[in-house]
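Every protein chain except one is present and positioned as in the full complex.
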């Protein structure tokens, strides 16, 4: 539980108010018998997109045609606390930890059906114009929605 | 070796004149200790695209901007003959088995480093206009290139 | 809807009494903008395993330690009827179409949120002893459970 972005653990956990549920697929295991470590990032992606949909912000153009930018992953990080197995049911929590001008920091927490922490993570999302490759400021409207829920 | 599309096995194998090589990744295994059965279709896709590049036909728009249609998979099939393991080096053979007006039939054969048949497969590719969803006839030029190599 | 294993479509569809629901992940799309065609096989795998769990048959050893054999995929097939997109919610139906001594035939049907058929499929599962590589007869108990639900 010592990842540097976590800080005070109790306080960090309390900040999460949104989660999705995933069941570990057979094809997501590897020959060591557990969930392959690349899979957690797929879960983070799903949680992030569902979170944005829930908030109504930063939706991909496929969903909202008015969007000028697309959310691009600038960096990603995962800390594995405990092995995850086939058929485990995970809750993937996510929250906005910091909002910048055209980027934001998201944190992630995965707990299994026994409420044990399996892995944690974080990553920066930048809103980018896919034509120019330049960053696009997050709208004030989106910022308000994000801030209303962002609890550090 | 009894998949219906194979017919006479010796003759079928002789028809292959192109292959790619793949090494089974750790993340492509599952908890049964072998290559997960969904992975063979990823290898087929890679072999098909490299084969088209080799022939200079049906390239995705990312490669050739003059293309009006994109190659769409209409059906896919895989017959598993022998287990495949982490680090096995597979040769994925592919050939055109039949050419239609706007579609073609591709066959696949996977052999490991001991020259053992691991799996075989087939699938139909249709050239489609992504805007209209309608099939696009394969150009005479592409057909000639395909026929020069297609051996049943 | 013309895949050979479907036969009479209305009758075929009526035979399905079990399904799972999946939402197409962002990472499961490809640069053509739709669900990559290799993904359907992952959904079939998930449907098959959940179906076996529902019936209480052929469970992987991770779930039921009394199992002597493991269910191995002998062949797989998918016919793509209609494009599938990010965020589509699919119902993946599965049923036992035929039961042999140590193998069985499963059929699959995928419908989207507008109740449109997106793809169909089938595949043979063989119960195999992972130590010897030989097929293991399906127990009479398992056969009874399977037959009580298998409707062709």
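Some points to look at:
When the chains are written out, they are named A, B and C in that same order, and each has its own residue count from 1.
Methods note: a contact is a pair of C-beta atoms (placed from the backbone, for glycine too) under 8 Å apart; a residue touches a chain by one contact, two chains touch by 3 or more.
Owing to the predicted nature of the structure, the values given are computational and were not obtained by experimental measurement.
For the omitted chain, the shown partners it touches in the full complex are A, B, C.
Interface residues of chain B with the unshown chain, by the touch rule above, are 25-27, 33, 42, 45-46, 49, 60, 62-63, 85-87. Against the chain not shown here, chain C presents residues 26-27, 29-31, 33-34, 36, 38, 86. Panel shows chain A; residues 3, 31-33, 37-38, 41-42, 45, 60, 62, 70, 72-80, 83, 130, 133 of it touch the chain omitted from the view.
One rule holds for everything that comes next: only the chains that are shown with their structure count from here on.
Measuring from the average of all protein CA coordinates, the nearest chain centre is that of C.
Centroid analysis (C-alpha atoms only) places B farthest from chain A.
The copies chain A and chain C differ by a rotation of 180 degrees on their C-alpha atoms, rounded to the nearest 5. Distance between chain centres (mean CA atoms), chain A to chain B: 36 Å. Residue positions of chain B touching 2 or more other chains, listed in rising order: 31, 33, 38.
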